[in-house]
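Questions regarding the structure given below will be posed in turn.
A single protein chain has been omitted from the complex, and every remaining protein chain is retained in its original position.
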């Protein structure tokens, strides 16, 4: 008789339990399900596997992928290959963290609550905001929730996007607002790779709930946050800033340039790429907006012994209390990743985060310098950038990528994936993980490929 | 200024601490070391590395090895590639276990003490003995300590080894007893691959402290434990049985065939090969010998609240109390591996251990059956075996191994590594990790190589 | 036990837990690269600690937490089952963990096969015609499916604007509906815990877009008339939504698709054993019937002669993107490992174990606590402690807190809202008989304590690192981040 390792009940257990229940068989317990609804016949599914077989099967599948560890990757566009210190995985691997549920019983889950409180504190510190929640699904979702916050707060129905908002984030926003009579317009890109501010200003009106700027923008260029703040606030709209957290080690924070809500993707804070998830949506806002905040929030309080402790708070914003009137429908979120990001930030610290950002910056500019010299290659944008930049190739980027991949290099993201008419443009990202020799190899390989 | 991640003291800390100490500099704290003894000049050592660099360096070194995961290995001879369930590494990876010291403060280390107690219980259950210690270094060391126990207990100075004792274990025994006026003799091997009992009986006399049998023996053959017990006890000597723990799922335990001391290598109980260590020496004995036992022993007791608890006990046997009169000099041992073995045994349970042993047995016999049919190949020994057996090749085993390795197969251990005059003999081991297809491939490859 | 200081309070300027290699390319002055006005001027305000202090801090925090690896967590509606370690190991493989979402399809065939296979499993399990793995969690699955329903109705030029939800439904149901621009109407439950069919029928009309049902429902009762309900809805082309949070009760025993449901979500972090991560991550794939398939979000995973690939372009009627990239891949992968370990041949053992455990635990507790919905239950059941509240002045909260002193995590309390002093218990199939008996014994012992001295419960917990926390105060003057001197 086969006893599955995840099922403790032995035949003896089942007999004892049924006797206590007063049922003749387990089958009898299912009699509430009408016969006509019972599954007849087998499903088209393979038989069970032992742990040894599972290991073989999934190791085999893993081997059919080429990781960024085995290829040299210059892919970015919202997903960044930064070095994650060993301690991060060791600590989120503590099973009291990852096998825990949402901390509904605070006295038994102070560890997670304190970690969330520390996470909220880190996000506020980085973004220059007053309040952070405990996490959202991912960067696109964070942007959508931020806009819905602005919409609810202003009672207005229009969102104006800067040119360089991540196209997938913009798509998520469109999906989320599709049935909420909300108009979404996007400003054009100026020649220098930044948003055309004059054009944007024209789009902003007294119906505008939020102006959304992404910094650095999708093309790697630095936007002038302050200008967006002036335009948004001038029209009584809120400024939503979608930012990349590592960049905040060097760039003016949303708080500094006057944003009302900061949001973004936290994956770059020590979280594995994992083919797109699980990642970490973060959102933070000014004090005035705290009761519009979606999702869990952890707060400090005292216990009946006078000790400090932590609890989930301001829950009247949430679905389990307010139901259809809740700020958001989010329930399960990305807490474990929020803890990972907190541990990452504690591991690298302020100096380390600056090093990560500036080494990525320096190496990207070094590579850009080399690529500029490759015959036929151009760098279309004049605006300042950090560690991501657009390269204009003399022919279709997708073809060039194939040739580079054959040399073991994932050379970048072809922009025609997102924008028709940009067949020759490649978005290239460099992080601290790349060595000079690799950058030189990239340039040499591209020269060959284009020769 | 470079601050190493493992060193918390910042320049500010150092200044504060020196002030409290009343020293002008850290250098001053080293003045007890006479100048002429201070290291002058630099050592020939490379500079420090960051975690990123360490990862690159050691991953690179790891990549220069071909693991038994990447080659197909039929190597045994005291080191066995068995499947280790995932839970084993997860649980010994709990840092409260692996970063703990020896449980000198039992109230703070009940977890480890209980795990040791469970380990001792498992070893006693497997071996059929009354008492186990908390671990020894490895199988060879366990054999040496067992013989020294017998020597101390009998007051005699001779050890008679069966033919099939692991040659490296025999070598360790020789080293340990070299200066203790102890005579070590070994019985010859009979034609069937087992010890020549008649010859052994002649070697055993009234000066014999211990007869040592290995089961299965080094050549994979099953010895008749009972016969050794009769011979040893007949001469007033103790029987020491060096056994392989997985085999005990099928074979008569040392307790059952009358051994006084059981010892061996516990690596096969879910412990990684790790190129030879860290592994697990185990030793267990009859009640009468308990005060001769080397090393740590954990015992059950009560606390001042009347609760059950565990402590290290019978410490008057040990070096930190008895010093030169101690049973043994062992201090640091292999506790973490003892815990790993305990978790492994809990994971596979009695049924699982039987499956591991019998699948290895069946697969070995399947392969032996195939190899018998390979032209020029012979199986010299008629005695029963489990999952390891000697193959006699038509030419030098070392050459054949090279050819097989070129086909991605580590085909076995050449016996001339241990015994001159056995150039053509190969020791082949099969475990549950091998699939039928692999065994068929082995036979086909050998046929090709010998063709 | 003493409190644990915040990581910020353990910080000292200059300490490092990790260092980086020297920059190996010529460094340009930052000033020349980042325009003055765009440089950060305020300090980063992050903690600075040594590696030992960092590791010790979060290790100590972890030991101030409880998960199912440390004890049973019988939270009703949460399906806190064992999280197999092999799933974690497989997800940690370099070949899965270090994949960039924009790598060329040719370099991620193994990952795409995982997604393709899982879709097949979920279709078989649900009886639905198509599955999307995109949604990040159940609530996003709800929203996603409602968007699909709405797109479907739009495509037929219809504009139904009402979503019906039972009063016992989970909060995310109405919240998702209004997020999707629907008006929410509540359907009453009967004394037996099931939906009031009369009330429901009276509310079904042309303006109803969808009914969201959880089955078994949140009190652990199977809604046996669900296919009748489906028929009523289909008469007006309204959709029946199946909230899959309780799928653990019927997985491989009965299929939402066969009940007449048009769409559903799966809570992978419940039914399929992926760790709940102290609040997430999870995954909330949705399944739909053929008529809704064209509207599913992009991208979709397709299998062609050349192999697997992600298609964004060929679904003109798609609702678009519900999130960036391709869902919580790392979680979906774990779910497939779990499903393969049971296989089609043993998948039903899960639900059988879950229902057996729930009924056994209920049987142990029934003599001592009110079970408003009688027996048998499915995978979970609800106790009402209103009698304890009335007679002993000890309610569900007091029992929950006292359970902590007995070393157990409390069940869900005060949900569903229709049961006064509700304690909703879901043991799951992975708890052993002995564990259930010990848990029952603890609850019964607490009930006796309550009779003897309610103060014991009011003062609870006393064996936890912190005592009962003042939630009201936390909400009244919110302190939501560290600033020097707050603690």
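By letter and in written order, the chains are A, B and C; residue numbering begins at 1 in each of them.
Heads up, the rule we're going with is that contacts are C-beta pairs under 8 Å (C-beta built on N, C-alpha and C of every residue); 3 or more make two chains touch, one makes a residue touch a chain.
Fair warning: this is a prediction, and the values are worked out from it, not measured in the lab.
Q: Please work out which displayed chains the absent chain touches and list them by label.
A: Every shown chain touched by the left-out chain: A, B, C.
Q: Out of B:188, B:234 or B:350, which residue would touch the omitted chain in the full complex?
A: That would be B:350, which touches the missing chain.
Q: Of the residues B:160, B:283, B:298 or B:428, I need the one that contacts the missing chain.
A: Residue touching the absent chain, from the options given: B:298.
Q: Touching the hidden chain in the full complex, which residues of chain A are there? Just list them.
A: 1-8, 10-13, 49-53, 86-87, 90, 95-96
Q: When the complex is taken as a whole, what residues of chain C touch the one chain not shown?
A: Residues 1-2, 10, 12, 15, 50-53, 55-56, 59-60, 63, 68-71, 82, 84-85, 407, 430-435, 463 of chain C touch the chain absent from view.
We adopt the following convention: only the chains that are shown with their structure count from here on.
Q: So what's the Cα centroid distance for chain A and chain C, whole Å?
A: 19
Q: Any idea how many Å lie between the Cα centroids of chain B and chain C?
A: Chain centres of chain B and chain C, defined by C-alpha means, are spaced 46 Å apart.
Q: Please list all residues of chain B that touch 2 or more other chains.
A: Within chain B, the residues that touch at least two other chains are 51-52, 86, 90, 95.
Q: Please output the residue numbers of chain C that touch at least 2 other chains, ranges allowed.
A: Each of 15-20, 49, 51, 55, 59, 63, 86, 88-89 in chain C touches at least two other chains.
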